[in-house]
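Quick one: structure below, then a few questions.
The other protein chains are all here in position, but one chain of the complex has been omitted.
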Amino acid sequence: MKTIALLTDFGLQDIYVGVMKAVMRSICPSAEFIDLTHAIPPQSVRGGAIALRNSYSYCPTETVFLVIVDPGVGSTRRPIAVRAGGYTFVAPDNGVLSYALAEIGGEQTAVILENPSYRRQAVSATFHGRDVFAPAAAYLARGDVALHQMGQAIHQLAELPAPTLQVDGKRISGEVTHIDHFGNIITSIGELRWVDEGRLVISIAEQMSARLVADHVTVRIGDETIYGILHAYHEIGRGGLMAQVDSNGYLEIAVNQGDAARRLNVTIGDPLELVLDDGD
Amino acid sequence: MKTIALLTDFGLQDIYVGVMKAVMRSICPSAEFIDLTHAIPPQSVRGGAIALRNSYSYCPTETVFLVIVDPGVGSTRRPIAVRAGGYTFVAPDNGVLSYALAEIGGEQTAVILENPSYRRQAVSATFHGRDVFAPAAAYLARGDVALHQMGQAIHQLAELPAPTLQVDGKRISGEVTHIDHFGNIITSIGELRWVDEGRLVISIAEQMSARLVADHVTVRIGDETIYGILHAYHEIGRGGLMAQVDSNGYLEIAVNQGDAARRLNVTIGDPLELVLDDGD
Partner (left out) sequence: MKTIALLTDFGLQDIYVGVMKAVMRSICPSAEFIDLTHAIPPQSVRGGAIALRNSYSYCPTETVFLVIVDPGVGSTRRPIAVRAGGYTFVAPDNGVLSYALAEIGGEQTAVILENPSYRRQAVSATFHGRDVFAPAAAYLARGDVALHQMGQAIHQLAELPAPTLQVDGKRISGEVTHIDHFGNIITSIGELRWVDEGRLVISIAEQMSARLVADHVTVRIGDETIYGILHAYHEIGRGGLMAQVDSNGYLEIAVNQGDAARRLNVTIGDPLELVLDDGD
(Lines give C-alpha, C1' and ligand atoms only; values in the text may rest on other atoms or scores of the structure.)
Protein backbone atom coordinates (compact mmCIF):
# COMPACT_ATOMS: atom_id res chain seq x y z
CA MET A 1 0.00 0.00 0.00
CA LYS A 2 1.41 3.36 -1.03
CA THR A 3 0.00 6.80 -0.30
CA ILE A 4 -0.35 9.36 -3.07
CA ALA A 5 -1.38 12.77 -1.71
CA LEU A 6 -3.06 15.16 -4.12
CA LEU A 7 -3.02 18.96 -3.97
CA THR A 8 -4.42 20.91 -6.93
CA ASP A 9 -6.49 23.88 -8.04
CA PHE A 10 -8.78 21.60 -10.08
CA GLY A 11 -11.84 21.86 -7.85
CA LEU A 12 -14.24 18.96 -7.50
CA GLN A 13 -16.88 19.97 -10.01
CA ASP A 14 -15.24 18.28 -13.01
CA ILE A 15 -13.91 14.80 -13.74
CA TYR A 16 -10.30 16.02 -13.62
CA VAL A 17 -9.35 14.71 -10.19
CA GLY A 18 -11.23 11.46 -10.69
CA VAL A 19 -9.58 10.83 -14.04
CA MET A 20 -6.12 11.36 -12.52
CA LYS A 21 -6.93 8.84 -9.81
CA ALA A 22 -8.20 6.39 -12.43
CA VAL A 23 -4.93 6.76 -14.36
CA MET A 24 -2.89 6.25 -11.19
CA ARG A 25 -4.92 3.28 -9.99
CA SER A 26 -4.46 1.67 -13.41
CA ILE A 27 -0.67 1.97 -13.13
CA CYS A 28 -0.36 1.36 -9.39
CA PRO A 29 -3.30 -0.73 -8.17
CA SER A 30 -2.25 -0.51 -4.52
CA ALA A 31 -2.19 3.30 -4.49
CA GLU A 32 -4.19 4.89 -1.69
CA PHE A 33 -5.14 8.52 -2.22
CA ILE A 34 -5.33 11.38 0.23
CA ASP A 35 -6.86 14.58 -1.08
CA LEU A 36 -5.03 17.38 0.72
CA THR A 37 -7.15 19.91 -1.13
CA HIS A 38 -8.33 20.67 -4.65
CA ALA A 39 -9.54 24.14 -3.78
CA ILE A 40 -6.39 26.19 -4.28
CA PRO A 41 -7.62 29.40 -5.97
CA PRO A 42 -7.31 28.85 -9.75
CA GLN A 43 -3.73 29.38 -10.92
CA SER A 44 -2.54 30.53 -7.50
CA VAL A 45 0.90 28.94 -7.40
CA ARG A 46 1.60 30.63 -4.10
CA GLY A 47 -1.66 29.40 -2.58
CA GLY A 48 -0.59 25.90 -3.54
CA ALA A 49 2.89 26.38 -2.14
CA ILE A 50 1.53 27.54 1.23
CA ALA A 51 -1.02 24.72 1.45
CA LEU A 52 1.67 22.15 0.67
CA ARG A 53 4.04 23.60 3.26
CA ASN A 54 1.29 23.38 5.87
CA SER A 55 0.31 19.81 5.09
CA TYR A 56 3.13 17.68 3.70
CA SER A 57 4.78 16.83 7.01
CA TYR A 58 1.69 15.03 8.34
CA CYS A 59 1.84 12.44 5.56
CA PRO A 60 3.50 9.04 6.04
CA THR A 61 7.13 8.68 4.98
CA GLU A 62 7.44 7.64 1.35
CA THR A 63 4.26 9.47 0.38
CA VAL A 64 4.27 10.60 -3.24
CA PHE A 65 2.79 14.09 -3.67
CA LEU A 66 0.97 15.06 -6.84
CA VAL A 67 0.93 18.86 -6.73
CA ILE A 68 -0.66 20.66 -9.67
CA VAL A 69 -1.25 24.37 -9.89
CA ASP A 70 -0.11 24.96 -13.39
CA PRO A 71 -0.93 28.20 -15.20
CA GLY A 72 1.86 27.36 -17.68
CA VAL A 73 0.44 23.98 -18.78
CA GLY A 74 1.39 23.36 -22.39
CA SER A 75 4.24 25.91 -22.30
CA THR A 76 7.94 25.23 -21.72
CA ARG A 77 7.81 25.11 -17.93
CA ARG A 78 9.26 21.75 -16.97
CA PRO A 79 7.40 18.93 -15.25
CA ILE A 80 9.57 17.64 -12.41
CA ALA A 81 9.88 15.05 -9.68
CA VAL A 82 11.84 15.84 -6.53
CA ARG A 83 13.06 13.52 -3.82
CA ALA A 84 13.42 15.27 -0.44
CA GLY A 85 13.16 14.25 3.20
CA GLY A 86 11.85 10.76 2.48
CA TYR A 87 9.08 12.11 0.25
CA THR A 88 8.67 12.33 -3.52
CA PHE A 89 7.04 15.40 -5.09
CA VAL A 90 5.67 15.51 -8.64
CA ALA A 91 4.75 18.97 -9.93
CA PRO A 92 5.31 21.64 -12.57
CA ASP A 93 8.56 23.52 -11.98
CA ASN A 94 6.96 26.85 -11.17
CA GLY A 95 7.76 27.23 -7.50
CA VAL A 96 4.72 25.44 -6.11
CA LEU A 97 7.07 23.07 -4.25
CA SER A 98 9.50 25.74 -3.12
CA TYR A 99 8.17 26.55 0.36
CA ALA A 100 7.96 22.88 1.32
CA LEU A 101 11.37 22.06 -0.16
CA ALA A 102 12.97 25.02 1.65
CA GLU A 103 11.54 23.78 4.94
CA ILE A 104 12.66 20.20 4.33
CA GLY A 105 16.21 21.21 3.35
CA GLY A 106 18.96 18.61 3.26
CA GLU A 107 19.97 16.76 0.15
CA GLN A 108 17.41 16.88 -2.62
CA THR A 109 17.40 15.27 -6.06
CA ALA A 110 15.27 16.48 -8.95
CA VAL A 111 14.62 15.25 -12.49
CA ILE A 112 12.64 16.41 -15.48
CA LEU A 113 9.68 14.15 -16.33
CA GLU A 114 10.60 13.59 -19.94
CA ASN A 115 10.83 9.83 -20.45
CA PRO A 116 7.90 8.96 -22.73
CA SER A 117 7.69 5.48 -21.15
CA TYR A 118 6.27 7.07 -18.04
CA ARG A 119 3.76 9.39 -19.70
CA ARG A 120 0.55 8.62 -21.47
CA GLN A 121 1.15 7.94 -25.13
CA ALA A 122 -0.70 11.00 -26.37
CA VAL A 123 0.03 14.06 -24.26
CA SER A 124 -2.64 16.78 -24.51
CA ALA A 125 -1.73 20.47 -24.29
CA THR A 126 -4.24 21.21 -21.55
CA PHE A 127 -4.26 18.28 -19.12
CA HIS A 128 -0.73 17.34 -18.11
CA GLY A 129 -2.23 16.23 -14.80
CA ARG A 130 -3.71 13.23 -16.59
CA ASP A 131 -1.03 12.70 -19.21
CA VAL A 132 2.28 13.54 -17.50
CA PHE A 133 2.02 14.12 -13.75
CA ALA A 134 -0.39 11.35 -12.67
CA PRO A 135 1.48 8.62 -14.57
CA ALA A 136 4.80 9.80 -13.10
CA ALA A 137 3.38 9.82 -9.56
CA ALA A 138 1.93 6.34 -10.03
CA TYR A 139 5.13 4.84 -11.44
CA LEU A 140 7.14 6.38 -8.60
CA ALA A 141 4.62 5.11 -6.04
CA ARG A 142 4.80 1.63 -7.54
CA GLY A 143 8.44 1.63 -6.61
CA ASP A 144 9.91 -0.24 -9.55
CA VAL A 145 11.05 2.87 -11.40
CA ALA A 146 13.94 4.92 -10.05
CA LEU A 147 13.80 8.70 -10.10
CA HIS A 148 16.71 8.97 -12.53
CA GLN A 149 14.86 6.81 -15.06
CA MET A 150 12.19 9.48 -15.42
CA GLY A 151 14.51 12.00 -17.06
CA GLN A 152 17.64 14.06 -16.70
CA ALA A 153 18.61 15.65 -13.41
CA ILE A 154 18.11 19.36 -12.82
CA HIS A 155 19.89 21.38 -10.20
CA GLN A 156 18.06 24.68 -10.20
CA LEU A 157 14.35 24.69 -9.47
CA ALA A 158 11.98 27.65 -9.73
CA GLU A 159 11.48 29.47 -6.45
CA LEU A 160 8.66 31.69 -5.27
CA PRO A 161 9.28 34.87 -3.32
CA ALA A 162 8.05 34.49 0.26
CA PRO A 163 4.80 36.23 1.30
CA THR A 164 5.29 39.81 2.54
CA LEU A 165 6.87 39.94 5.97
CA GLN A 166 8.85 43.01 7.00
CA VAL A 167 10.17 44.20 10.32
CA ASP A 168 10.48 47.94 10.87
CA GLY A 169 11.40 48.57 14.50
CA LYS A 170 8.38 47.56 16.55
CA ARG A 171 6.16 47.19 13.51
CA ILE A 172 5.82 43.93 11.58
CA SER A 173 4.06 44.14 8.21
CA GLY A 174 2.51 41.05 6.73
CA GLU A 175 -0.27 40.01 4.40
CA VAL A 176 -3.30 37.77 4.33
CA THR A 177 -2.28 34.42 2.82
CA HIS A 178 -5.48 32.38 3.15
CA ILE A 179 -9.13 32.64 4.12
CA ASP A 180 -10.44 29.35 5.40
CA HIS A 181 -13.87 27.71 5.18
CA PHE A 182 -14.93 29.32 8.46
CA GLY A 183 -13.82 32.79 7.37
CA ASN A 184 -10.73 32.71 9.57
CA ILE A 185 -7.98 34.98 8.20
CA ILE A 186 -4.55 33.37 8.05
CA THR A 187 -1.54 35.66 7.67
CA SER A 188 2.14 35.59 6.78
CA ILE A 189 3.16 36.68 10.29
CA GLY A 190 4.90 33.82 12.15
CA GLU A 191 6.41 31.75 13.51
CA LEU A 192 4.54 32.28 16.74
CA ARG A 193 4.82 29.93 19.65
CA TRP A 194 3.43 30.19 23.18
CA VAL A 195 6.03 29.82 25.91
CA ASP A 196 3.70 30.34 28.87
CA GLU A 197 0.24 31.66 29.60
CA GLY A 198 0.89 35.24 28.64
CA ARG A 199 4.02 35.19 26.58
CA LEU A 200 4.93 34.02 23.12
CA VAL A 201 7.97 33.94 20.91
CA ILE A 202 7.93 35.26 17.38
CA SER A 203 10.61 34.37 14.83
CA ILE A 204 10.87 36.06 11.50
CA ALA A 205 13.45 34.30 9.41
CA GLU A 206 16.78 36.13 9.71
CA GLN A 207 15.02 39.39 10.59
CA MET A 208 14.06 39.07 14.21
CA SER A 209 13.31 36.75 17.04
CA ALA A 210 11.48 38.30 19.96
CA ARG A 211 9.56 37.42 23.06
CA LEU A 212 6.16 39.09 23.15
CA VAL A 213 3.80 39.79 26.00
CA ALA A 214 0.50 38.68 24.49
CA ASP A 215 -1.39 41.61 26.01
CA HIS A 216 1.10 44.15 24.70
CA VAL A 217 0.64 43.76 20.99
CA THR A 218 -1.78 45.34 18.59
CA VAL A 219 -2.99 44.03 15.26
CA ARG A 220 -4.23 46.41 12.58
CA ILE A 221 -6.15 44.88 9.71
CA GLY A 222 -8.75 46.49 7.44
CA ASP A 223 -10.38 49.20 9.54
CA GLU A 224 -9.99 47.24 12.75
CA THR A 225 -7.54 47.30 15.61
CA ILE A 226 -7.27 44.25 17.82
CA TYR A 227 -5.52 44.42 21.19
CA GLY A 228 -3.64 41.37 22.40
CA ILE A 229 -3.31 37.80 21.21
CA LEU A 230 -5.56 35.17 22.76
CA HIS A 231 -5.07 31.42 23.17
CA ALA A 232 -8.34 30.12 21.78
CA TYR A 233 -11.68 31.15 20.30
CA HIS A 234 -13.62 30.75 23.51
CA GLU A 235 -11.58 33.44 25.32
CA ILE A 236 -13.76 36.02 23.62
CA GLY A 237 -17.55 36.01 23.55
CA ARG A 238 -19.48 34.56 20.64
CA GLY A 239 -19.17 36.98 17.73
CA GLY A 240 -16.06 38.64 19.19
CA LEU A 241 -13.13 39.57 16.94
CA MET A 242 -9.78 38.24 18.07
CA ALA A 243 -6.21 37.45 17.11
CA GLN A 244 -4.63 34.10 17.91
CA VAL A 245 -1.97 31.67 16.74
CA ASP A 246 -3.19 29.26 14.08
CA SER A 247 -2.42 25.55 14.07
CA ASN A 248 0.70 26.13 11.96
CA GLY A 249 2.12 28.93 14.05
CA TYR A 250 0.86 31.90 12.03
CA LEU A 251 -1.09 34.90 13.26
CA GLU A 252 -4.80 34.30 12.64
CA ILE A 253 -7.65 36.80 12.85
CA ALA A 254 -10.94 35.18 13.73
CA VAL A 255 -14.45 35.78 14.98
CA ASN A 256 -15.58 33.27 17.59
CA GLN A 257 -18.27 31.22 15.79
CA GLY A 258 -18.38 33.81 13.02
CA ASP A 259 -16.79 34.77 9.70
CA ALA A 260 -13.91 37.19 10.17
CA ALA A 261 -13.13 37.65 6.47
CA ARG A 262 -16.68 38.74 5.72
CA ARG A 263 -16.85 40.98 8.80
CA LEU A 264 -13.58 42.73 7.95
CA ASN A 265 -14.13 42.55 4.18
CA VAL A 266 -10.61 41.23 3.82
CA THR A 267 -9.20 39.11 1.03
CA ILE A 268 -6.01 37.23 0.15
CA GLY A 269 -3.10 39.63 -0.34
CA ASP A 270 -4.48 42.37 1.92
CA PRO A 271 -1.94 43.92 4.31
CA LEU A 272 -1.91 43.83 8.10
CA GLU A 273 0.39 45.01 10.86
CA LEU A 274 1.45 43.60 14.18
CA VAL A 275 2.71 46.36 16.47
CA LEU A 276 4.74 45.51 19.54
CA ASP A 277 3.89 48.00 22.28
CA ASP A 278 6.50 49.81 24.33
CA GLY A 279 5.86 47.52 27.23
CA ASP A 280 7.91 44.73 25.65
CA MET B 1 -8.49 -3.08 6.68
CA LYS B 2 -10.45 -0.79 9.00
CA THR B 3 -13.01 1.83 8.10
CA ILE B 4 -12.81 5.30 9.59
CA ALA B 5 -15.88 7.38 8.70
CA LEU B 6 -15.50 11.16 8.85
CA LEU B 7 -18.24 13.69 9.53
CA THR B 8 -17.26 17.34 10.08
CA ASP B 9 -18.08 20.97 9.38
CA PHE B 10 -14.58 21.55 7.95
CA GLY B 11 -15.64 21.89 4.31
CA LEU B 12 -13.32 20.79 1.54
CA GLN B 13 -11.71 24.09 0.64
CA ASP B 14 -8.87 23.83 3.15
CA ILE B 15 -6.25 21.21 3.97
CA TYR B 16 -7.97 20.34 7.26
CA VAL B 17 -9.63 17.08 6.21
CA GLY B 18 -6.61 15.96 4.20
CA VAL B 19 -4.25 16.62 7.10
CA MET B 20 -6.42 14.58 9.47
CA LYS B 21 -6.37 11.68 7.01
CA ALA B 22 -2.60 12.01 6.70
CA VAL B 23 -2.25 11.86 10.49
CA MET B 24 -4.53 8.81 10.65
CA ARG B 25 -2.83 7.00 7.78
CA SER B 26 0.53 7.58 9.50
CA ILE B 27 -0.72 5.90 12.69
CA CYS B 28 -2.93 3.25 11.07
CA PRO B 29 -1.66 2.46 7.55
CA SER B 30 -4.54 0.10 6.79
CA ALA B 31 -7.22 2.73 7.53
CA GLU B 32 -9.80 3.19 4.78
CA PHE B 33 -11.74 6.43 4.90
CA ILE B 34 -15.35 7.16 4.12
CA ASP B 35 -16.32 10.82 4.03
CA LEU B 36 -19.90 10.93 5.28
CA THR B 37 -19.92 14.69 4.81
CA HIS B 38 -17.77 17.70 5.60
CA ALA B 39 -20.51 20.18 4.79
CA ILE B 40 -22.29 20.45 8.13
CA PRO B 41 -23.08 24.17 8.48
CA PRO B 42 -20.17 25.74 10.42
CA GLN B 43 -20.54 25.12 14.17
CA SER B 44 -23.96 23.49 13.80
CA VAL B 45 -23.68 20.76 16.41
CA ARG B 46 -27.27 19.79 15.76
CA GLY B 47 -26.74 19.59 12.01
CA GLY B 48 -23.88 17.19 12.72
CA ALA B 49 -25.97 15.16 15.14
CA ILE B 50 -28.77 14.74 12.59
CA ALA B 51 -26.41 13.80 9.77
CA LEU B 52 -24.70 11.22 11.97
CA ARG B 53 -28.01 9.71 13.06
CA ASN B 54 -29.03 9.37 9.41
CA SER B 55 -25.80 7.76 8.26
CA TYR B 56 -24.00 5.76 10.96
CA SER B 57 -26.06 2.59 10.65
CA TYR B 58 -25.03 2.02 7.00
CA CYS B 59 -21.35 1.66 7.97
CA PRO B 60 -19.71 -1.72 8.53
CA THR B 61 -19.54 -3.03 12.09
CA GLU B 62 -16.40 -1.89 13.88
CA THR B 63 -16.29 1.37 11.95
CA VAL B 64 -14.59 4.15 13.88
CA PHE B 65 -16.38 7.49 13.47
CA LEU B 66 -14.48 10.77 13.59
CA VAL B 67 -17.17 13.36 14.22
CA ILE B 68 -16.05 16.96 14.57
CA VAL B 69 -18.34 19.93 14.86
CA ASP B 70 -16.60 21.76 17.62
CA PRO B 71 -17.41 25.39 18.38
CA GLY B 72 -15.77 24.90 21.76
CA VAL B 73 -12.35 23.81 20.45
CA GLY B 74 -9.66 24.93 22.86
CA SER B 75 -12.13 25.36 25.75
CA THR B 76 -12.88 22.89 28.53
CA ARG B 77 -15.38 20.75 26.62
CA ARG B 78 -14.04 17.21 26.78
CA PRO B 79 -12.83 15.15 23.84
CA ILE B 80 -14.38 11.69 24.11
CA ALA B 81 -14.52 8.23 22.59
CA VAL B 82 -17.66 6.15 22.94
CA ARG B 83 -18.19 2.47 22.27
CA ALA B 84 -21.79 1.66 21.30
CA GLY B 85 -23.52 -0.94 19.17
CA GLY B 86 -20.32 -2.37 17.72
CA TYR B 87 -19.10 1.08 16.65
CA THR B 88 -16.59 3.51 18.13
CA PHE B 89 -17.26 7.24 18.06
CA VAL B 90 -14.60 9.92 18.55
CA ALA B 91 -15.92 13.47 19.03
CA PRO B 92 -16.09 16.51 21.26
CA ASP B 93 -18.52 16.00 24.13
CA ASN B 94 -21.02 18.62 23.00
CA GLY B 95 -23.97 16.46 22.05
CA VAL B 96 -23.00 15.85 18.43
CA LEU B 97 -23.16 12.11 19.13
CA SER B 98 -26.33 12.23 21.19
CA TYR B 99 -28.99 11.48 18.54
CA ALA B 100 -27.06 8.48 17.21
CA LEU B 101 -26.24 7.17 20.69
CA ALA B 102 -29.88 7.49 21.76
CA GLU B 103 -30.97 5.47 18.74
CA ILE B 104 -28.31 2.80 19.33
CA GLY B 105 -29.13 2.42 23.02
CA GLY B 106 -27.89 -0.59 24.96
CA GLU B 107 -24.70 -0.64 26.94
CA GLN B 108 -22.31 2.17 26.06
CA THR B 109 -18.85 2.94 27.37
CA ALA B 110 -17.22 6.37 27.15
CA VAL B 111 -13.80 7.75 28.04
CA ILE B 112 -12.11 11.14 27.96
CA LEU B 113 -9.31 11.38 25.39
CA GLU B 114 -6.65 12.56 27.79
CA ASN B 115 -3.75 10.13 27.53
CA PRO B 116 -0.91 12.13 25.92
CA SER B 117 0.46 8.95 24.33
CA TYR B 118 -2.45 8.98 21.93
CA ARG B 119 -2.37 12.65 21.00
CA ARG B 120 0.09 14.58 18.92
CA GLN B 121 2.94 15.85 21.05
CA ALA B 122 2.08 19.51 20.62
CA VAL B 123 -1.65 20.14 20.82
CA SER B 124 -2.75 23.40 19.18
CA ALA B 125 -5.66 25.42 20.54
CA THR B 126 -7.49 25.56 17.22
CA PHE B 127 -7.12 22.19 15.50
CA HIS B 128 -7.95 19.36 17.86
CA GLY B 129 -9.11 17.45 14.79
CA ARG B 130 -5.49 17.03 13.82
CA ASP B 131 -3.93 16.89 17.27
CA VAL B 132 -6.42 15.00 19.46
CA PHE B 133 -9.33 13.44 17.58
CA ALA B 134 -7.61 12.03 14.47
CA PRO B 135 -4.83 10.32 16.47
CA ALA B 136 -7.40 8.81 18.84
CA ALA B 137 -9.52 7.51 15.96
CA ALA B 138 -6.46 6.02 14.28
CA TYR B 139 -5.17 4.29 17.41
CA LEU B 140 -8.62 2.87 18.08
CA ALA B 141 -8.94 1.71 14.46
CA ARG B 142 -5.54 0.05 14.67
CA GLY B 143 -7.00 -2.12 17.36
CA ASP B 144 -4.02 -2.48 19.67
CA VAL B 145 -5.16 0.19 22.11
CA ALA B 146 -8.15 -0.45 24.35
CA LEU B 147 -10.70 2.27 24.96
CA HIS B 148 -9.88 2.47 28.67
CA GLN B 149 -6.24 3.21 27.87
CA MET B 150 -7.24 6.50 26.23
CA GLY B 151 -8.38 8.08 29.50
CA GLN B 152 -10.77 7.87 32.42
CA ALA B 153 -14.34 6.72 31.99
CA ILE B 154 -17.20 9.21 31.99
CA HIS B 155 -20.78 8.35 32.64
CA GLN B 156 -22.66 11.49 31.70
CA LEU B 157 -22.34 12.79 28.16
CA ALA B 158 -23.68 16.07 26.81
CA GLU B 159 -27.08 15.76 25.16
CA LEU B 160 -28.79 17.95 22.60
CA PRO B 161 -32.46 18.80 22.78
CA ALA B 162 -34.38 17.14 19.96
CA PRO B 163 -35.56 19.25 17.01
CA THR B 164 -39.00 20.85 17.51
CA LEU B 165 -41.80 18.33 17.28
CA GLN B 166 -45.07 19.01 19.06
CA VAL B 167 -48.45 17.39 18.84
CA ASP B 168 -51.50 19.53 19.55
CA GLY B 169 -54.63 17.60 18.75
CA LYS B 170 -54.65 17.08 15.00
CA ARG B 171 -51.82 19.54 14.46
CA ILE B 172 -48.15 18.49 14.46
CA SER B 173 -45.60 21.30 14.58
CA GLY B 174 -42.08 20.67 13.37
CA GLU B 175 -39.15 22.51 11.88
CA VAL B 176 -36.86 22.37 8.89
CA THR B 177 -33.75 20.40 9.84
CA HIS B 178 -31.83 20.25 6.56
CA ILE B 179 -31.85 21.56 3.01
CA ASP B 180 -30.15 19.14 0.65
CA HIS B 181 -28.10 19.70 -2.52
CA PHE B 182 -31.23 19.49 -4.67
CA GLY B 183 -33.12 22.00 -2.54
CA ASN B 184 -35.28 19.33 -0.93
CA ILE B 185 -36.52 20.41 2.50
CA ILE B 186 -36.09 17.81 5.24
CA THR B 187 -38.09 18.25 8.43
CA SER B 188 -38.28 17.01 12.00
CA ILE B 189 -41.66 15.36 11.42
CA GLY B 190 -41.37 11.57 11.48
CA GLU B 191 -41.20 8.67 11.74
CA LEU B 192 -43.35 8.10 8.73
CA ARG B 193 -43.78 4.71 7.15
CA TRP B 194 -46.07 3.59 4.33
CA VAL B 195 -48.28 0.64 5.19
CA ASP B 196 -50.12 0.41 1.89
CA GLU B 197 -50.76 2.53 -1.19
CA GLY B 198 -52.73 5.24 0.49
CA ARG B 199 -51.98 4.94 4.17
CA LEU B 200 -49.01 5.60 6.36
CA VAL B 201 -48.12 5.38 9.99
CA ILE B 202 -46.60 8.27 11.89
CA SER B 203 -44.87 7.84 15.23
CA ILE B 204 -43.82 10.73 17.36
CA ALA B 205 -41.75 9.50 20.23
CA GLU B 206 -43.94 9.06 23.29
CA GLN B 207 -46.41 11.65 22.00
CA MET B 208 -48.47 9.86 19.40
CA SER B 209 -48.64 7.04 16.97
CA ALA B 210 -51.30 7.34 14.30
CA ARG B 211 -52.39 5.88 11.03
CA LEU B 212 -52.82 8.56 8.35
CA VAL B 213 -54.72 8.54 5.10
CA ALA B 214 -52.16 10.11 2.77
CA ASP B 215 -54.80 12.20 0.98
CA HIS B 216 -56.22 13.55 4.22
CA VAL B 217 -53.31 15.53 5.52
CA THR B 218 -52.22 19.08 4.86
CA VAL B 219 -48.75 20.54 5.16
CA ARG B 220 -48.28 24.26 5.81
CA ILE B 221 -44.82 25.66 5.23
CA GLY B 222 -43.79 29.21 4.37
CA ASP B 223 -46.73 30.69 2.48
CA GLU B 224 -47.66 27.37 0.92
CA THR B 225 -50.23 24.72 1.70
CA ILE B 226 -49.69 21.24 0.31
CA TYR B 227 -52.50 18.71 0.24
CA GLY B 228 -51.65 15.05 0.70
CA ILE B 229 -48.45 13.06 0.90
CA LEU B 230 -47.18 11.41 -2.27
CA HIS B 231 -44.99 8.34 -2.73
CA ALA B 232 -42.39 9.69 -5.15
CA TYR B 233 -41.33 12.74 -7.13
CA HIS B 234 -42.83 11.57 -10.39
CA GLU B 235 -46.37 11.52 -8.98
CA ILE B 236 -46.52 15.25 -9.57
CA GLY B 237 -45.61 17.02 -12.82
CA ARG B 238 -42.17 18.49 -13.37
CA GLY B 239 -41.94 21.63 -11.29
CA GLY B 240 -44.76 20.57 -8.97
CA LEU B 241 -44.52 21.14 -5.21
CA MET B 242 -45.15 18.05 -3.11
CA ALA B 243 -44.74 16.41 0.27
CA GLN B 244 -43.33 12.91 0.61
CA VAL B 245 -41.46 10.66 3.01
CA ASP B 246 -37.67 11.01 2.78
CA SER B 247 -35.28 8.07 2.73
CA ASN B 248 -34.95 8.21 6.53
CA GLY B 249 -38.66 8.37 7.27
CA TYR B 250 -39.04 12.13 7.72
CA LEU B 251 -41.51 14.42 6.02
CA GLU B 252 -39.83 16.05 3.02
CA ILE B 253 -41.06 18.96 0.93
CA ALA B 254 -39.79 18.85 -2.63
CA VAL B 255 -40.27 20.18 -6.14
CA ASN B 256 -40.07 17.51 -8.82
CA GLN B 257 -36.81 18.29 -10.65
CA GLY B 258 -36.68 21.66 -8.97
CA ASP B 259 -35.41 23.46 -5.84
CA ALA B 260 -38.07 23.57 -3.13
CA ALA B 261 -36.03 25.57 -0.62
CA ARG B 262 -35.47 28.37 -3.11
CA ARG B 263 -39.09 28.31 -4.28
CA LEU B 264 -40.45 28.51 -0.74
CA ASN B 265 -37.61 30.71 0.52
CA VAL B 266 -37.25 28.42 3.49
CA THR B 267 -34.18 27.83 5.63
CA ILE B 268 -33.01 25.55 8.44
CA GLY B 269 -34.99 26.15 11.62
CA ASP B 270 -38.13 27.44 9.87
CA PRO B 271 -41.41 26.05 11.24
CA LEU B 272 -43.95 23.86 9.45
CA GLU B 273 -47.17 22.13 10.34
CA LEU B 274 -48.72 18.82 9.42
CA VAL B 275 -52.49 18.90 9.93
CA LEU B 276 -54.46 15.69 10.05
CA ASP B 277 -57.86 16.28 8.49
CA ASP B 278 -61.10 15.24 10.07
CA GLY B 279 -61.36 12.35 7.67
CA ASP B 280 -58.86 10.28 9.65
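Which chain is which? They are A and B, in the order written, and residues in each are numbered from 1.
Everything below uses one rule, namely that a residue touches a chain if its C-beta (ideal position, glycine included) is under 8 Å from a C-beta of that chain, and two chains touch if they have at least 3 such contacts.
All values derive from a computational prediction rather than experimental measurement.
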Residue of B:Thr3, B:Ser44 or B:Ser75 touching the missing chain in the full complex: B:Thr3
In chain A, positions touching the absent partner: 10-19, 21-23, 25-26, 29-30, 42-43, 71-75, 124-127, 130-131
Residues from chain B at the interface with the omitted partner, ascending: 1, 3, 5, 7, 12, 32, 34-39, 51, 54-55, 58-60, 63, 178, 180-182, 231-234, 244-247, 252, 257, 259
